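Structure in structure tokens, see below.
Yeah, one chain of the complex is gone here, protein chain that is, but the others are all in their spots.
We call the chains A, B, C, D and E, going by the order they appear; numbering starts again at 1 in every chain.
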Amino acid sequence: MAIGKKPIVVEQIRKTRMAEFLSKGRRLSGRGLLDYRPIKIETGLIEKASGSAKVSIGNTQVIAGVKVEMGTPFPDTPDQGLLIVNTEVLPISSRNAEPGPPSEDAIELARVVDRGIRESKMIDLKKLCLLPGKKVLAVFIDVSVLDIDGNLFDTISYACTAALATAKIRKYDVANEEVKATEEMVPLPIRTTPISVTMARIEDVLIVDPDLEEEALMDARLTLASDHDDNICAGQKGCPGGFTVEQIMQARDTALVKGKENRDLLKREIGLA
Amino acid sequence: MAIGKKPIVVEQIRKTRMAEFLSKGRRLSGRGLLDYRPIKIETGLIEKASGSAKVSIGNTQVIAGVKVEMGTPFPDTPDQGLLIVNTEVLPISSRNAEPGPPSEDAIELARVVDRGIRESKMIDLKKLCLLPGKKVLAVFIDVSVLDIDGNLFDTISYACTAALATAKIRKYDVANEEVKATEEMVPLPIRTTPISVTMARIEDVLIVDPDLEEEALMDARLTLASDHDDNICAGQKGCPGGFTVEQIMQARDTALVKGKENRDLLKREIGLA
Amino acid sequence: MAIGKKPIVVEQIRKTRMAEFLSKGRRLSGRGLLDYRPIKIETGLIEKASGSAKVSIGNTQVIAGVKVEMGTPFPDTPDQGLLIVNTEVLPISSRNAEPGPPSEDAIELARVVDRGIRESKMIDLKKLCLLPGKKVLAVFIDVSVLDIDGNLFDTISYACTAALATAKIRKYDVANEEVKATEEMVPLPIRTTPISVTMARIEDVLIVDPDLEEEALMDARLTLASDHDDNICAGQKGCPGGFTVEQIMQARDTALVKGKENRDLLKREIGLA
Amino acid sequence: MTTLINEQGLRVDGRRFDQLRPFKLEVGVLRNADGSAYIEMGKNKIMAAVYGPKEVHPKHQTLPDRCLLRCRYHMSPFSVDTRKNPAPSRREIEISKILREALEPALILGDYPRTAIDVYLEVLQSDGGSRCAGLTAAALALADAGINMRDLVVACAAGKLGGQIVLDLSDVEDKEGDADLPVAIMPNLNQVTLLQLDGMMTGEEFKTAFEMALQGCKTLYDAQKATLISKYFGKAEPPQQEVQEGPEE
Amino acid sequence: MTTLINEQGLRVDGRRFDQLRPFKLEVGVLRNADGSAYIEMGKNKIMAAVYGPKEVHPKHQTLPDRCLLRCRYHMSPFSVDTRKNPAPSRREIEISKILREALEPALILGDYPRTAIDVYLEVLQSDGGSRCAGLTAAALALADAGINMRDLVVACAAGKLGGQIVLDLSDVEDKEGDADLPVAIMPNLNQVTLLQLDGMMTGEEFKTAFEMALQGCKTLYDAQKATLISKYFGKAEPPQQEVQEGPEE
Partner (left out) sequence: MTTLINEQGLRVDGRRFDQLRPFKLEVGVLRNADGSAYIEMGKNKIMAAVYGPKEVHPKHQTLPDRCLLRCRYHMSPFSVDTRKNPAPSRREIEISKILREALEPALILGDYPRTAIDVYLEVLQSDGGSRCAGLTAAALALADAGINMRDLVVACAAGKLGGQIVLDLSDVEDKEGDADLPVAIMPNLNQVTLLQLDGMMTGEEFKTAFEMALQGCKTLYDAQKATLISKYFGKAEPPQQEVQEGPEE
């Protein structure tokens, strides 16, 4: 993530010092290489949304809201509802975030989060179909980034997951090709809880949950998401640097271990476990 | 109104002189504090529009055209027609008006004029409904600004009012959920004639109808619109300066007095009185 | 065509030399005044398109693809299909072509080519109507410009003509107000083969098919398209220079002669003659 | 049509005519911003952030003798009942402009020549009066950023509802009501820096509503000051929470 | 299909084959513009304004040895039967380009290095031939602005209608006709600076139509000159009003 990178004067000396620390298994902040910062999750604060969650990882803070509307299915998937993820890096979130159309970074963020939800089959989109080929429910997940201190990928991903998992939508009855709204509110058809784990390589060391300073100095980034059966369901390498083959395998293992930890935490926080 | 502001070299000396004049109840142009410049109104010059009016106040000149189309009502007002006001500050109108998407100033202008028409209930939007929830008439009022010499708010507002009040639209018959166009042309369902009065504060003096030079030197602007029953139906304060509480009350009184005068003039000019 | 103009340092000396050559009936490249560069036409290379053609004139290279979709007719031509021509001057095509919305030049190109097809009645648009007022076929012709060395007008025009003339589209059966796709593939309803001829004036001499260097030095440009009955069906003068009345008449004659030659060549290349 | 005022003279949320909705003010809620504030006012939940004084981009907007003030009022897509397109609407552009003009008289912009100050308002949830609530929060964020100010700015609306002039319209009241009159003032300088009117009032009602709005502003101004004092002088209990007495739906 | 030519050989508006529509020219109609003109041609009502020579913005477009000419042809939303979106259409962008290229040969741009001249055409009401009418007005506005010119530019179209070549097509004639050939010339320099063709003609018809358009240009050129003389040398009666004799619908 380049957002928030520029303000920091990246002194080589700082990087050297960070690398020294990392080679001894420590980070400048005192965290262990595979430790996340504190993760806080608050759901339901936007009453006008079907679901919402404010998530912070360390000082990084985002809010996600879920809205559900009637829509028309895509011609090639007439029996599936729609899922639309949109991320806005608000200008309030950083000295470097400008108002305007979404940057390349914001688009990548939204698309990776979208794939994590979609490919894990978190939501059973077929259950959002009301009249095949004609009427389906469209689930909009909008994320507003409030404060940036590194690792937007995971913060946004957890906020989306928490907002979806706690959302309540109107139940519709379908009879004789007619859709009728009922008074009943039901949860979304949730199948699993995908959890992303973002790792950074700095020199030869892999760490999880990079903060803003670590992002400014990292050589490469890798996000891997997994579901509750330990399947890997989305991946995205970023930054103009590479990984060795061995580092990729190490990252896979870390993603599964930390993914399980964070999934348990998230489910606990939102009252699902 | 910032449009047209920049070209004028605002010398403090000029402002001092203007303030001196104003404190004696006079303006540099010789006008009294509460005098409008000559107002000219010509209607019907755009035969292809349902209604049109070219209005000038002093050297400021705008043209408004009304088009009526079929439309779909908003879900929350299924029994009301649509009203869309759009203002374009054409590049022909001033050395400082650039082509391109509407500026913040143009958007404010259009929205204030829109509110003046809408909130005064000048047009009975319910009478523009043909099939509730399905088909209504949409009234587009487009304003092209031709020449700028101050007080665009009132010039545009009067042009819209005159164009609407003189518009003729096709009559539609509705039977068995079918809409049929007739040959008959009828006026729009007009209830009242809202008239805005724009005032400027320069130092401690309130004037009406500021010209371009006065706008360049004014501290704050206030537009208040009233209807034929002396109700105030729209207001907008502008410019980075304020008014005292007493000045607001004084402005209210002036808006009602000058509003009545200008309403009479406008109705006379367009043949309604 | 200004595209590709700027990189060339237009030395007056070069122009003088070119003019000298031209006054003797020769061109710097050795071509005669009314000679085209080699024209190459390859069709059918985009299997996913209904029709496609890659055309080069000298080093200028473009590719055109035809897509056919269902559409709704315009209200004023309820019994006609739709034709949409779009040209993109890709950034791969020249050091001066920037990505982004189409430039003024690209829009002019697309519109002139569109008129050449439309006004020659090359495609019988009425035969693309399935349900009058409701359903028609929409023919999209998209052109991607790959490499620029002058005379984009003709290169694009020939690519569009070749792609359309060789396109195969699904046959639709219409019965009881229902449209049913069949398995059969049929050609588009082609009536004629319009061919444009682009001429440039440099000083007092008219040449055909200007290359990039000649375009950089030309005073004015004229494109005239003709159909197989020697009707002139589209024209466009370009560049900030003029033609004498006599030059216009001379251009008319050249357009008809060279048009016939190039039409024969094109039909031969695509297997229609 | 809802009955907006019941037989006891109370409004649908149990308020009296001249009563504000419950509100909550906080300052210093964001890490990156130079100044920030958060307001809840009824169901409004609005975040305000200030960046600056800072270098001007694009450069040609630089003012040689003073600071360039910019303001952006924006609604999150989930902030309203029907999802809002995230691109700025004409409404948001207009409100951004009048909020900037309402804040500018309070700022001593001459103290920061050749720089810019950006004021960002993000409406996370919208209720009636979001422009006023946003403005009140923006003034706090500017103070939190340490910008030199002549006075705070504070805003509140009054309106007309079933023939009655009332304070601080909620969403449903705004929709069903007859008029809304948002007002912003600099309380110590006795200057009105924002005034709009949507809807119809007699001249007399205009006066009544205007004065009621001024009263609302004064209550909120006290809360603004208390919030700043609590933040910077460490009072144990931030006093800005005004608990609602009447019944709430 | 309307009958475009009746048994007397007259057109739907009563004109002969080679007759222009009634027209009206004015100069100096706007206060702010450096030069301006207004034309009515049939139902066309077009305002032309010229600003310049002036500083170039953005600066990187500056030409070191001559003036940058820019042109914008734009239609007001109410100018056509069905409301036009105010954003520039592809048609308007193309026309703006060819009008600029038609005007440029007449201007001595080398006299104004490092500056820009903007020519704005606003079509308040559109009829057939609006690009030609606009061009004729633009040349007047340039002259009114005092720009150094080699010649005026004047434009007129001829077309084909029911097998007949006719001058100056109106809207309905353009829609129902077979071909339209707009032409612009610099009359004294014998240069064709605009030529377009939409629709089909034989080579012979092309020649006939082209020559008819040149005749139309000459009539309008006389009117242009008279308008300028009347403005600048104060003739009592501006002679540019050509009253139509035939019956009009």
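Quick note on the criterion: a contact is a pair of C-beta atoms (placed from the backbone, for glycine too) under 8 Å apart; a residue touches a chain by one contact, two chains touch by 3 or more.
From a predicted model like this one, the values you see are computed outputs, not experimental measurements.
Listed by label, the shown chains that the missing chain touches in the whole complex are A, C. Across C:19, C:90, C:131 or C:257, the residue that sits in touch with the chain not pictured is C:90. If you put the hidden chain back, the residue from A:120, A:151, A:198 or A:262 that touches it is A:120. From the options C:20, C:35, C:69 or C:184, the residue with contact to the chain not on display is C:69.
The residue touching the chain not shown here, chosen from A:83, A:234 or A:266, is A:234.
In the full complex, chain C touches the omitted chain through residues 4, 45-49, 52, 59, 61, 63, 65-67, 69, 86, 88, 90-95, 99, 101, 140, 142, 144, 146-149. One chain is missing from the display, and on chain A it is touched by residues 104-105, 107-108, 110-111, 115, 119-121, 222, 224, 227, 230-245, 247-249, 252-253, 256.
Definition applied: only the chains that are shown with their structure count from here on.
Path length between chain C and chain D in the chain contact graph, taken as the least number of steps between touching chains: 3.
Among the remaining chains, not one touches chain B and also chain D. The most distant chain from chain D, with centres taken as the mean of CA atoms, is C.
Each chain's centre was taken as the mean of its CA atoms, and the one lying most distant from chain A is E.
Here the spacing of chain C and chain E, counted between their Cα centres, is 27 Å. Residue positions of chain C in touch with at least two other chains are not found. Shared interface positions of chain D, i.e. residues touching 2 or more other chains, are not present. If you draw each protein chain as a dot and join the dots that touch, you get a simple line with two loose ends.
Every pair of chains that touch is listed here: A-D, B-D, B-E, C-E.
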